[in-house]
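To start, the structure under review is shown below, and the notes come after it.
Complex shown without one protein chain; remaining protein chains in place.
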Amino acid sequence: MSATSPAIAQTRFEPRLMRRKLSGTVFLGLCLAAIGVLLIALLMLLVDVFGRGWPWLDGAFLTGAPSRRPAAAGILPALVGSLEIGLIVGALTFPIGVAAAIYLQEYARDDLVNRLLRTNISNLAGVPSIIYGIFGLALFVRALSLGYTLLAGALTLVLLILPIVILASMEALRAVPDSLREGAYALGATRWQMVSGTVLPAAAPGIMTGIILAMARAIGETAPLILVGAVTFVTFLPNPVDGGYTVLPIQVFQWASRPQADFQGIAAATIIVILLVMVVLNALALFVRVRLSRHIQW
Amino acid sequence: MTMPAGAAGLLTRPPRRSERVIEASLFLAATVGVLTTVGIVIVLTFEALEFFRLVSPVAFFTGTVWSASIEPLQWGVIPLAVGTLMVALIGLVVAVPVGLLAAVYLAEYASPRTRNLVKPMLETIAGIPTIVLGFFALNFVTPVLLKPLFGSGLGTFNALAGGLVVGLLITPLIASLSEDALRAVPRGLREGAFAMGATRWEVVRKVVLPAALSGVMASIILAMSRAMGETMAVVLAVGTNPQLTFDPLESVQTMTAFIVQISLGDTPQDSLQFKSLFAVAATLFALTFGLNVLGNRIVARYRNAYS
Partner (left out) sequence: MFHPRQARIGALLATALIVAGACTTSGATSKPTDGASLTPAPTAAASPLGGAIAIDGSSTVYPISEAVAEEFQNANPGVKVTAAFSGTGGGFKKLCAGETDMNDASRPIKTEDKPGAKSEATLCKEAGIEYVELEVALDGLSVLVNPQNSWVDCLTTAELKKIWDTGSTVATWADVRAGWPADPIKLFGPGADSGTFDYFTEVINGKAKQSRSDYTQSEDDNALVIGIAGDKNALGYFGFAYFEENQDKLKLVPVDSGTGCVAPSNQTIADGTYQPLSRPLFIYPSTRALERPEFAAFVQYYLENVNGFVDEVGYIEIPADRLQASKDALGSALQ
């Protein structure tokens, strides 16, 4: 303890509380301003898109085929293309992604190989989507000779969202408490019986949510599909193994590239459809999570 | 994953054959990830090497003129790289302050009710398909926001609009990763600072942020990688003029936009132009993968540091 007198100690320390509190308030104001900026940006985007696109949205638009005349144009081939791709991607990613996640989370020992697998998945999740497009071009379109088909596009997107699905499923599996696992073992279950009978059902809501959200991501992707050949003027409904298909984001891209304001309008209308699809999928994910987790108590 | 001691007796006998088969098939599924990475590296390297047999790598990496189809052909990637970096940096200039402030707010100040409003908003922004952002840049940001500011110095295609929407795109990434980093700082540190009489802002500024610095850095690195790899948000808004310039009001071309341009043009697959696509893609992959590895490593480190 120093021998300073209380008087000296008093003069050295000035609380300056008002000023410090003020800077705190200023900072809080900045934080709120930041959030406000984000909110305003989001609102501007939605208002612009809906304002431009809403007048064009009607039944004929949803069921018609693209046309060189904006008034006659529709998005049915693109809509069907997007739905087909979403379904194929979901159906393929589900088994592979969940299986990989189960292995990495439940089976893998913590040795070098498995740590490598895990970091690899994390790094893959950050690879630009266009690189997946290039890889899909080389592998599915050329090497496997699938050509510029919807199937090749779907497979490319599977590779793109697989890391995301694996990571989300691993999170869901991680959230299951060990007591459930130990209980299963205590009853004599083998590892697979434990996983399939106890852990998976408990993690199911999280896993399903992850897959649905990944499907939503796949439906919004544009760049990889351009690489594997999904452009061109397409007025017919696509067949996965035949050539010639388009999806909603690429339809937006094509129409947005045209200078006439009417084309910007139908591009905006297509965007509204895409956003609605996203909302539906997100709501489905939420519903699945709530519904399936009603039985879970821990 | 965990093996309680009591159950050890059950598993001292060799696992049933079906168990092993199951484990093997699960392992196969897990290797898809590695196979994808290996596949990407092989394809990019192989095709890029094909390109570098015909064009000197030195000319590619140090050249300042990019003319891929008009004679005389020149293959200097620097204009494309500068275009990419410029757009990414503009994005970061927007996203880092906004994202960090949002993260601090969510981690330190927000009530649960406000959290339930702000987090979904961030997730919505993160979930917007990037083509929509490109559309927004072309139809709103440039004509409505930027033209009145810059007048005739600004064309329809410019790097600034692309950079701004890319910034909007990566803000949720920075916000959520930084928020994780801030939350990972142990309560004890905060409470110690409070106990010494610090205001909330001072606790954040002097204790929490420095402690979470590596996590914040990681979020910036990962966001930078994301911004550089962004395609559709810039393809519509930034243009196809591969000129070397540092002026954000000019139209430039990013590496990703060039890749799209070539594949839209459907150049024949054995032409030099098509091969240049792979060289550019390989460069982009190397840059973004490097940043990702670095960022993920820092994230892993700070997640362990406090647990």
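Letters A and B mark the chains in the order given here, with residues in each chain numbered from 1 onward.
FYI, a contact is a pair of C-beta atoms (placed from the backbone, for glycine too) under 8 Å apart; a residue touches a chain by one contact, two chains touch by 3 or more.
Keep in mind that this is a model prediction, so the values were computed, not measured.
In the complete complex, the hidden chain is touched by one of A:Val47, A:Ala91, A:Leu116 or A:Val280, namely A:Ala91. Contact with the chain not shown here comes from a single listed residue; of B:Thr31, B:Thr45, B:Ser214 or B:Thr240, that residue is B:Thr240.
Only one of B:Ser18, B:Ser56 or B:Ser69 touches the chain withheld from this view, namely B:Ser69.
Mapped onto subunit A, the interface with the missing chain covers residues 65, 67-68, 80, 83-84, 87-88, 90-91, 94, 193, 196-197, 201, 204, 208, 231-240, 242-244, 257-260, 291-292, 295. Looking at subunit B, the residues touching the absent chain are 65, 67, 69-72, 74, 138, 142-143, 152, 154-157, 239-241, 243, 251, 261, 264-268.
Heads up, the rule we're going with is that only the chains that are shown with their structure count from here on.
Mean C-alpha position of subunit A lies 15 Å from that of subunit B.
On the subunit A side of its complex with subunit B, the touching residues are 15, 20-21, 23-24, 27-28, 30-35, 37-39, 41-42, 44-45, 48-49, 52, 95-97, 99-100, 102-108, 116-117, 119-124, 126-135, 137-139, 142, 159, 162-163, 166, 178, 181-182, 185-186, 188, 190-192, 216-217, 220-223, 226-227, 231, 249, 252-253, 256-257, 264, 267-268, 271, 274-275, 278, 282.
Residues 1-4, 6-7, 10, 15-16, 18-19, 22-23, 25-27, 29-34, 36-37, 39-40, 43-44, 47, 97-99, 101-102, 104-105, 109, 118, 121-122, 124-125, 127-136, 138-140, 168, 171, 197, 199-202, 204-205, 222, 225-226, 228-232, 235-236, 256, 259-260, 263-264, 269, 277-278, 281, 284-285, 288-289, 292-293, 295-296, 300 of subunit B are the ones that touch subunit A when the two sit in their complex.
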